[in-house]
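Of the protein chains in this complex, all but one are displayed in their positions.
Up next, subunit A:
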Amino acid sequence: MSQSIKLTINNQAVGPIDVADGVMMIEFLHEYVNLTGTKFGCGAGVCHACTVLVDDEQGISEVVRTCINGVERFNGKRIRTIEGHAKQNSLGEITALSPVQEAFLEHFSFQCGWCTPGFVNESTALLERLKRKPIAKDQVEKVIEDALSEHVCRCTGYVKYYAAVKDLILNTKGLTL
């Protein structure tokens, strides 16, 4: 049994592709379209390394774990993976990072980097939420905790990730009141 999958990944139309039943989204990304930036951590939906963004028609993003969600859930959807955040030139070279990527980089937030795609996606969604609905400055730490609390990092102990997101929120116009 197979299913036909068609979706948009990082603004690129993908498919239709015949995909076997039972294939998880992360397996589709890795084995069918060779996008391996989304990382496999636990395969059980716990560590959140595998999260991607699913964008609706209003541009509102949902953060979804790809290791526990079948590819069919994403059929017809628009998704963003870690490969889609930075800007590239015509040679395919990365020329500019997203604000979240830049913040993590300059705060030395990660070491091995395996958990980084999940943190980038979750934090990007958070910033987009705050852009729509700013919060008071004294609520910043709390919203970061709420957003990132389930992401597992084994190298840098979370501190530099959280500090990076906090700095970014406080220094980006329109995210706080």
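Rule of thumb we're sticking to: a contact is a pair of C-beta atoms (placed from the backbone, for glycine too) under 8 Å apart; a residue touches a chain by one contact, two chains touch by 3 or more; residues count from 1.
Here, contacts and distances are computed from a predicted model.
Missing chain, UniProt protein name: "Nicotinate dehydrogenase large molybdopterin subunit", from among "Raffinose/stachyose/melibiose transport system permease protein", "Phenol hydroxylase P3 protein", "Cation/multidrug efflux pump" or "Nicotinate dehydrogenase large molybdopterin subunit". Although one chain is not shown, part of subunit A still touches it, namely residues 2, 20, 22-23, 27, 30-32, 34-44, 46-47, 49, 81-83, 85-86, 89, 91-97, 101, 104-108, 110-117, 120, 141, 145, 148-162.
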